[in-house]
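Note that one protein chain of the assembly has been removed; the remaining protein chains are unaltered in position.
We call the chains A and B, going by the order they appear; numbering starts again at 1 in every chain.
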Amino acid sequence: MRKLLAWLLWLWLSAVIVGAFLYAPLAKGFIGQSSRILFFHVPMAWVSFVAFIAAGVWSLLFLRGRDPKHDRAAAVAVELGVLFGVLATVTGALWARVMWGAYWNWDPRQTSIVVALLFYGAYLALRSSLEDRDQRARLSAAYAVLGLVVAPFLFFIMPRIMFSLHPQSVINAQGKVEMESRMVQVLLGGSAGCTALFFWIHNLRCRVQALAERKSALYE
Amino acid sequence: MLAPRTTLPGGAVLRRNGYIPHVLTTTTALRFENVRRRFGRLSVLRGVSGAVGPGEMLLVTGPNGSGKSTLLRCLSGLMAPDGGTIEYSEDGESLDAGGRRRRAGVVSPDLAFYGELTVGENLEFFARLRRTPPDRGLAVLDRLELPLDRMASALSSGMRQRLRWGWALLHQPRLLLLDEPFQNFDAPGERIARELLAEHLAAGGSAVVANPSTLEFGDVAGRLDLGR
Partner (left out) sequence: MAVFAKEWRGEFRTRYALNTLGLFAFTTLVVVSVSLGPLGVSLAQGTAVLPVLLWIILLFSAAAGLPRAFVHEEETQTATALRLAATPSALFCGKLLYGLTLTFALELLVTPVYVAMTSLTVKSPGLLAGVLAAGGFGLAAGSTLVAAIIAQARAKGTLFSVLAFPVLLPLLLIAVELTRGAVAGDAADVALLQLLLYDASVTVAGFMLFPVVWNP
């Protein structure tokens, strides 16, 4: 069953990659082939936010039931969030360079990703500074929930501030450009695929960590 | 096996089964089973069990590092065990870890108080926190001969131990959890503390006492040796 799902996932992602280059047309107003990067950048940024919310939800579940599984899930979600977030930032910066001539613009989306990465970094720093397993789980879960509470405010105030300070960044191509249906398809397909990929890796990593913990417990 | 009868001043008789002529109505029951606790790779408590009822004292012995303090911390609710159960009830009302924290009287070597406040201010502060009228515990403070106006940071180690006892008894707890309770005491201090402990037990309270060396104790309802 797992094998089947794995194959399905790889097939889907391959289709997305192929589609990104061959199936979807180029977007208007973009330089050369650069719009292709959208199909990778957007899903990765999307997954990075999924990771944020997932970590928060798992932390809440942990605080409710104190099940170490949930704590592990939250920590792994944050780790993956860092991975996808960094990838999203890098692809975004490359694209920004091509499009607007500069790597960094403090465009709302870029800023949101950076703040998410700051949260992730803080969470991981907290975890690495606590040795007692229960304490570590408890405190990092509390911080994750705090992050979840605070994060929506960033999404609300971001547009206001950005629009008032940097009007030229308003032209965020994704929102404004009309997309042909094929582009939308690949984009959504990519997002779905990346999300599935996230949960796939997450599941694998959780199982690996659980086994590692059992192994170290055996050496008592 | 009956413990020897002890007659306390006032005519009260202490028997093993806890029948006391004049006593407060609260009954306490503490029971813990299979308590386990690890610190990283070090397994400090490996399935410890015991029980103590009203008027009884449980003596926990064992060499250094055998987990006596850890066990007491778990019992007082300051630490959560990795496994096992701890059940505590007063008057049939079962209390969780938070309840144990608030109700138990704890004496422990790592209890510290605010050095920048006086002894009296410290006790008054904690009495207000616990919502006990401070005058209730004043009789105890008199017995312990605590200098209420001295800064807590200027206390000798023996006086500090007396302060810990005073703090523990301030809210008239039904359960005493004592970790090395006579540490740093001079002879009068130890005598006063033993009297307080005996009176507590006579009135129907319970106690769990941890000591590295088996000091002389009178009626001990149970012993728990954590030695390896």
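Operating definition for what follows: a contact is a pair of C-beta atoms (placed from the backbone, for glycine too) under 8 Å apart; a residue touches a chain by one contact, two chains touch by 3 or more.
Nothing here was measured: the structure is a model prediction, and the numbers come from that model.
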| item | value |
| --- | --- |
| Contact partner of the left-out chain, one of B:91, B:116 or B:145 | B:116 |
| From A:57, A:93, A:139 or A:201, residue that would touch the chain that is not displayed | A:139 |
| Touch with the omitted chain, as defined above, among A:130, A:192 or A:206 | A:130 |
| Interface with the unshown chain - residue positions in chain A | 63, 115, 118-119, 121-122, 125-126, 129-130, 134-135, 138-139, 141-143, 145-147, 149-150, 153-154, 156-157, 160-161, 164 |
| Contacts of chain B with the absent chain, listed as residue ranges | 76-80, 97-98, 101-102, 104, 106, 108, 110-117, 121, 125-126, 128-130, 167 |
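Convention: only the chains that are shown with their structure count from here on.
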| item | value |
| --- | --- |
| Interchain centroid distance [CA atoms averaged], chain A/chain B, Å | 52 |
| Residues of chain B that touch chain A when the two form their complex | 39-41, 43, 80 |
| Chain A residues touching chain B - in the complex, by the definition given at the top | 131-132, 134, 216, 219-220 |
